[in-house]
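Encoded as structure tokens, the structure appears first; notes follow it.
The complex is shown incomplete by one protein chain, all other protein chains being positioned as in the whole.
For reference, chains read A and B in written order, and residue numbers begin at 1 within each chain.
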């Protein structure tokens, strides 16, 4: 039996009729605003080469850890999905997704995918075992057309700017190719130095060697290493970067003397740092990055608190980023103090904080951002980038930090086709939240209209200096 | 002034009329489904002997720690309630409950008890000082009738299966008597080895001696001790068990070598283990239990995070389980890693995780269960087995773990008469949650209907291999 796929125009809006009317009006006023995507993980080669995407599985399933982690949790073998370079028939892999699509009931993946199916591909029946082949063929066929080339989608999606994320070891060739092309899409990079900042990163010593090469600075000394960062940040800025990004296990910062920092660098540079030294070095580097940001104006993002590659056996067989990253309890109040003791009062510095630990929203993050001039709150992140997660974010941060210490939405995704769906979810949830504030007479309707626009675009532009 | 007792048919359903209609329809479709009770603490002797229950106080007040902890918190003396073997006039004790029944406003105990009063006993006035004797007499009289014998209630309550919880030192005579009887009720046991696994359990050394006797294995050696577990698990399986249960202070697991484990066992077996050894031994035993589960197919349940008998003076006077167990912050991400490093990718293993620390729902538990094939999430537990607690559970776990990594409802109670009330609360709350998802167009109505049935019975049957 075929089930109709239809995206209800009022989806995710508050259900009470009075508030829904209000929310719908707010939503309509922002639904078609351009997409500002200041942080994410799309592949710049897409926009540089503008090559067609492959088949449905390759584009939508294989790169999406939300999808294969859920399938895996229910006993599906990753090898059968073609994950981690494993050989699998893409049509058969797609069928596995289709037959298990009920697993995603109530999840954001379901919302994002249904949008892609209905809006991007115009499919009007639901995905299940019966429609698996229809989906696979329809999507794969359309991906071969001009309209589904990356640049065409970028334009059709009304993307004002999108940031990718590169390591300092990246040559930024794709960004240069985009800039040199006759296409006008704005694709920025962001400086993500984890491979040369985290002594526990795979191949850290070799990464430093390569860092010396690409930067032209001798990273065998602390001074040279810092100079290499300064040099590469300039190169990234030239390629459009307005921000840096730091994905550390904790939010720890440090404020060592130059001598202590130098000694520490000498201990860790060989790549065999112990855990305490590695943590201290990462901590010190956040403070060093803040110092550099004060000079060059790049906005800092801190994405802490993920226990990466928690599943040891899976990591051995399939490698990094296979849906096995698990959030941990994260302290900010003590962790950030060394950095804040040094730079906390600088209003030219801008640090955007993220969390996977929602218990920190009302307790730590909103009070910190509602005080320190240099701190802002990034949106609900990763597992919390979801309707309920966004609602909790607004409910737990707004009363203490206000709206203006937040920075709008980040899609933070490599799932390019779903980017409009993700921004759409955020706009709907924010408009719903604003409508509730109006309905409770906590703000006026004209204030909600202002805020809807600011949350949709303006705050992101401003916070990321776009 | 007598106040009418009336259970509103729409209680606990969403209050907005559109959603309430939807929720009511879903609820009607599951309200009369059989009760599957895969984890709880009813007394198997009830069903073995089928003897009449005693008076109202003895049945409803004395065994219910939710009730007497609240009365105690407001200055009532436990001795006046007949708790802990103290002598108290049961009618006078009942009167104390009645006169203080307002303390339970807004609590789940109130919901459960009112159901028992109205539905089980047909009482139509509210409990207060004025109606105390009427209640006491009505209930006590009815308990003497055939219709209120345990087996009659079991049948009337439409219980498909119920699990009790026994220590390996239990002889399971009652379960054998039930099986040998001509009554068809399905009463299972579950293997709860805390008394012989936790070196800090009262009488641990004597428990081990007794464990040797009942198992026929020499528990003076590590090998013999493990063999005793294997033997007793088989005996429990023969008596119907499909699961084990582990009530540890933390979720810590360990993955020691056989030699290390043996040495540790030698250190703790005498009963005078230090705190670190005790914790490590419990941790190692969770991993050993998982190994055995892989062999014999028993589903593991981990119920961590309760600080037992927190009130030292009360413990001295009245003993264990007197309403003084207090939840503590509980880590899962690091705690479970040793076990998961060894068995995490086994899809034949099934471990059901519970928590008293709701901050772990969205941060740790849903991400873990949404990835590891062997992990599932037990329902909102103990203090969180309540309307608001269940709503938080669904709101904080569904978007990351989905519904299918959860296991339906557990009543987890020794309060036999309230079992239907507890399942009824869960069904109402789940149907309300599903109706909200439909009203927000996050799932379709036919999906909600599927899920309502699955949450009410199917997931429990499947997860507990019933």
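Miscellaneous remarks
Convention: a residue touches a chain if its C-beta (ideal position, glycine included) is under 8 Å from a C-beta of that chain, and two chains touch if they have at least 3 such contacts.
Note that the structure is predicted; figures quoted are calculated from it, not measured.
Contact with the omitted chain, checked across A:71, A:103 or A:369, is made by A:369. When the omitted chain is restored, the residue from A:28, A:442 or A:465 that touches it is A:442.
Listed by residue number, the positions of chain B touching the unshown chain are 3, 7-8, 10-13, 15-17, 69-70, 72-75, 102-108, 110-111, 307, 310-314, 323-329, 356-359, 383-384, 386-389.
Panel shows chain A; residues 16, 18-19, 331, 333-334, 337, 340-341, 344-345, 347, 359, 362-364, 366-373, 375, 395-396, 398-405, 436-437, 439-444, 446-447, 450-451 of it touch the chain omitted from the view.
Following the convention adopted for this analysis, only the chains that are shown with their structure count from here on.
In whole angstrom, the spacing between the mean C-alpha positions of chain A and chain B is 40.
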